[in-house]
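A single protein chain has been removed from this complex, and every other one stays in its place.
And then chain A:
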């Protein structure tokens, strides 16, 4: 079943509350997916820097001395902010790829969740409210964010199988549904140089959009192409550095509700997820049409 939520702020004064609002939305969706949860928050960029979110089953062992190790390998300062099983490393933007390589070499048990100027991604197995609490989601601020509560269908209940999936810089995707052509598509994308960490169908959708955006398309155009190439049931919510997109397949049997006010755009699998947003009583609330791309950009 899965529950997905997303919040894209237009009003800067709401930014300190992003995490609190998103956390409220996510926890309402617990009963749609109690297996695992995850969220991506787009925070303030710091000029010339990149953030790498990493995860480890053994954070004590893996994160101690990691910043120094990576800093030494890439020849620059690396800062680390630890949060439970996750940590965010900040490096000079031009050293981000080298830093990712250094992490893989030095600590192979570490999983890289996402990289970008603004994105931070947290995901774990467990009941969604507990996952949100472990990473203090409600304390986070940012411009937009998406979240997911998972009821596993196409692949195992593991940390890597949790959403969001991030396959490109500052990109991430959450999915309610299942894809039927993900094996074929994965093979074709691998042939074109994309890499995969899991057997999960959603990772293929994320990688597909990254692949399209690498060809020069914007998120809206990439989602349009997705309608031709992705087969199955899906409601997608997608984030980029400054964009927010929603897409449902042509059959559109997976639920979705969008709400828009002057201050934000919000997405929920159900209206329940939106009820505590400020001014929701006067928001324009509608059900996104099938096979129709919805896309906002700041």
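What we mean here is this: a residue touches a chain if its C-beta (ideal position, glycine included) is under 8 Å from a C-beta of that chain, and two chains touch if they have at least 3 such contacts; residues count from 1.
Keep in mind that, in the parts below, contacts and distances are computed from a predicted model.
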## Note on the structure
Out of "(Fe-S)-binding protein", "Cytochrome c biogenesis protein", "Glutamate synthase domain-containing protein 3" or "ABC transporter permease", the chain not pictured bears the UniProt name "Glutamate synthase domain-containing protein 3"
### Contact residue for the chain not shown (choose from A:44, A:57, A:81 or A:275)
A:275
### Message
Residue by residue, what part of chain A touches the chain that was omitted?
### Response
252-253, 255, 257, 270-275, 285-287, 289-290
